[in-house]
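Quick one: the structure is below, and I'll ask about it shortly.
One protein chain omitted, others in place.
Then we have chain A:
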Amino acid sequence: MPNEPLLTVQSLTVGYGGSTALDSVSISIYPEELLSVVGANGAGKTSLIRSIAGVVRPLDGEIRWRGVDIAGFPPWEICELGIAQVPEGRELFRNLSVEENLLIGGSLKRARARRSGNIQQVYGLFPRLLERRLQAAGTLSGGEQQMLAIGRAIMAEPELIMFDEPSIGLSPSLTRAMFDIVKMLHAKKTTILLVEQNVADSLSIGDRGYVLENGHVVLEGTGAALLTNKEVRRAYLGL
């Protein structure tokens, strides 16, 4: 690898009162890379993202951001470092308007000064959000809500965006649009952690990938190598 990882997850163990969701998982993300993490339901993908975000407390292990162990930092400090997410289930503020959701996304110290410019940028990216800027987020369609969740993350000017199954529940054409957005952010040098069950698409746009199974990393490699891997093709692509 060319340089130091931006984020290193080392022997991360996460459990919820008895059950283990992640068992000594180690993953690295390099600057400006698009990393795919794939795995079946319950593999531990969401738990990985939530522990990096500080929302879930790991039982053990390290999470290093530019070399500093941030495991145990509160979420608001982690966001301030430049780590944002487009969460599973979107987790919007449903009774607040589209614009208020964006404003809150842009309230971090790291991005507040450029908030109004960033809102215009998000509206440029998603004109539908501009048309609905005063509408309550909870009344948006599923696709629009996903756009808003992405827009809200962009407002934080993150260095790393973690996407948790962004294509879930979207039509094929919206899914393609979603992947285009991910690629566009990647091209603009944002580091991306993409978690998907849509294995073929996500591995094909990923620079590298990991396969999670039952809380363990079972495979890692470049996206292209994983796509041609026999195990992956049998287990995830049904080939």
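Some observations on this one:
Definition applied: contacts are C-beta pairs under 8 Å (C-beta built on N, C-alpha and C of every residue); 3 or more make two chains touch, one makes a residue touch a chain; residues count from 1.
As a working rule, contacts and distances are computed from a predicted model.
One chain of the assembly is not displayed; among "Nitrite/sulfite reductase", "Amino acid/amide ABC transporter membrane protein 1 (HAAT family)", "Acetolactate synthase" or "Peroxidase", its UniProt protein name is "Amino acid/amide ABC transporter membrane protein 1 (HAAT family)". From the set A:78, A:147 or A:181, the residue in touch with the chain omitted from the display is A:78, counting the whole complex. Here the missing chain is touched by one residue of A:62, A:91, A:201 or A:220, and it is A:91.
Within the full complex, the residue among A:105, A:143, A:166 or A:209 touching the omitted chain is A:105. Taking the complete complex into account, residues 53-55, 75-76, 78-80, 84-85, 87, 91-96, 100, 103-105, 107-108, 152-153, 156 of chain A touch the chain not shown.
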